[in-house]
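The complex appears here without one of its protein chains, the remainder shown in place.
This part shows chain A:
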Amino acid sequence: MTFGEVGAMVSLPGRDSLSDADDRTIASRAADGDIRAFEILMRRYGSLMRAYAARIVRPSDADDVVQETFVTAWQDLPDLENPASVRSWLTTIVTRKSIDRLRAARDQDSIDDHDFHDPADGPAETATATSLDEALSLALSTLPEDQRRCWVLREIAGYGYSEIAEQLDLPVSTIRGLLARSRKTLVDEMEAWR
């Protein structure tokens, strides 16, 4: 017999105040094994991670990527050196998981020999943007997926050109071309808001 669930039976008067705590405190608690602190972390960054994943993988795969991201995060949190930087740390994990998923899909695709080009289930093209940020978010949705992927890896994840080329299994010259086209589309959209 094991009283492994003792923690769950203990009343947690600090729980509400914990949800207001800063990232460092929450991440430290989660790293210490506090699953409620980890829940707060998921609530805080789940949408962001899902948005992030949906910009790199097929949107229908985003939920799986987010799940893998947080499971890995839970395992690796005790080794996170700077808990205050938990958000960027999560972003690094979700990027890696997205690329893994992309590679797996690509391998699968070459076997099945079927084309997949789901329309992004993100902001609908028909939606009306009410701010520059929203307009650019919409524009990002309308980009071809390889352009969108390159742009996110470069501008959000901060990957170098050769790194993107390696991860996406494309020549650097192709990456440069995709980035130039994505930048032009996004800049044109941005300028329209000036």
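Just so we're on the same page, contacts are C-beta pairs under 8 Å (C-beta built on N, C-alpha and C of every residue); 3 or more make two chains touch, one makes a residue touch a chain; residues count from 1.
Here is the rule we use: contacts and distances are computed from a predicted model.
UniProt lists the omitted chain of the complex under the protein name "Asp23/Gls24 family envelope stress response protein" (options: "Cytochrome c biogenesis protein", "Asp23/Gls24 family envelope stress response protein", "Ferritin-like domain-containing protein" or "Glycine cleavage system H protein"). Only one of A:Asp100, A:Glu134 or A:Glu166 touches the chain withheld from this view, namely A:Glu134. In the full complex, the hidden chain is touched by chain A at residues 1-7, 10-15, 17-18, 21, 25, 28-29, 31-35, 38-39, 42-43, 46-48, 50-52, 54-55, 62-63, 66-67, 70-71, 74-75, 78, 122-123, 131-134, 136-137, 140, 152, 155-156, 176-177, 179-180, 183-184, 186-188, 190-191.
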